[in-house]
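Take a look at this one; I'll ask things after.
In this view, the complex is presented without one of its protein chains, the others remaining in place.
Here is chain A:
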Amino acid sequence: MTRVSLQNIDRHYGALHALRDVSFEVEDGEFVVLLGPSGCGKSTLLSSIAGLDPLQGGQILFDDQDVSRLEPAQRNIGMVFQSYALYPSMKVRSNLSFGLESQRMSRAKIDERVGWAAQLLQIEPLLDRRPAALSGGQRQRVAIGRALVRDTDLFLFDEPLSNLDAKLRTEMRVEIKALHKRLGATFIYVTHDQVEAMTLATRIAVMNGGRLEQYDTPETVYERPASTFVASFIGAPPMNLLPARVVRGDGGAVAEVQGARLPIPSGIAAQVEGEVTLGVRCEALTVMPAGSGGPEAFTGSVVVTEPLGADTLVWVEVGEHRLCARIPPRDARSLPGEVALAPASGALSFFHPESGQRIPGEAEA
């Protein structure tokens, strides 16, 4: 049983403010993914949870117990490092047992745990090799094994798959998910790969510049991003973002953008004035022949189509903006040069034009 609670974490490296007031809760048995661009402070946050770096502010609780001042070993965690950090002079077996020996566990117990972890990760044939004689994927398993042998319920992973090739990464992703299910332990997992984040996480913590941008389920993060940063970081391609003008009329407020007039839900209309940033996902745009979309559709010319296999991306130039739409490959073959793009109802996100923060609708508030 391990719940982790981060409260107002602050961390400086000299003048650099690496973590700014980060707070969130991880429930027991969750798989939380820390996601963000390179240098945003993911590894720093993970080190803070592990106790490898001192905090300049805030508290960390494990199951309501304050661990902020405890040494890493006392926090009893399993950790996998970005570079694996296997001990080069020790055989795989000693790499696994090193931590248990430090805990003064009995020899029989150590052998039992090492055997268990080796079997689980299928590294039994590698136990008598040195790390230098292992492939990347094997090293990665050993690194996970070293974390696993400890009898604990909290595991920290720092981009464990970033050094693997695409195929192996997909395989290991599935294995890590299965491992999480099997152990029932709490996982905190750093990555900057959004596919990993979307597929593995029960909740995603999106970070940017040392700040927590959004902490929610993968679906919510994808469909209702909390800021324009999250909207443009999550999803490939990212969410379409357009500046719009708010115009109030008899039928309620509308957002005017590139000749299209999109109705603003009343809950949001009350909170906006003048300008607003509109966001819409590629798959929420329906492509129609030009002129058939009505007043709620954008009109533009097709610039390029990108077949992705399962579906095709259409890039359409609307005014000075380029929007993407996702359509079935069959429809892409008979695409006219000029098209209308109609957003599905309720699929629009609204953001503050300056702060980039999401303007919540009635259902979300």
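In the analysis below, a contact is a pair of C-beta atoms (placed from the backbone, for glycine too) under 8 Å apart; a residue touches a chain by one contact, two chains touch by 3 or more; residues count from 1.
Keep this in mind: contacts and distances are computed from a predicted model.
Participant: One chain of this complex is not shown here; going by its UniProt record, which of these names is it: "Anti-sigma-W factor RsiW", "Sarcosine oxidase subunit delta", "Membrane protein" or "Carbohydrate ABC transporter permease"?
Facilitator: "Carbohydrate ABC transporter permease"
Participant: Considering the complete complex, identify which of A:Ser23, A:Ser89 or A:Ser135 is in touch with the unshown chain.
Facilitator: With A:Ser23, A:Ser89 or A:Ser135 as choices, the missing chain is touched by A:Ser89.
Participant: Taking the entire complex into account, which one of A:Gly29, A:Gly58 or A:Gly99 touches the absent chain?
Facilitator: In the complete complex, the chain left out is touched by residue A:Gly99.
Participant: For a quick check of understanding: of A:Ala73, A:Val195, A:Ala270 or A:Ala344, which residue touches the chain that isn't displayed?
Facilitator: The single option touching the absent chain is A:Ala73.
Participant: Which of these touches the unseen chain: A:Leu6, A:Ala50 or A:Ala253?
Facilitator: Of the listed residues, the one touching the omitted chain is A:Ala50.
Participant: May I ask you to list the residues on chain A that touch the chain which is not drawn?
Facilitator: Here the touching residues of chain A are 47, 50, 52, 71-73, 77-79, 81-83, 85-90, 98-99, 102-103, 132, 146.
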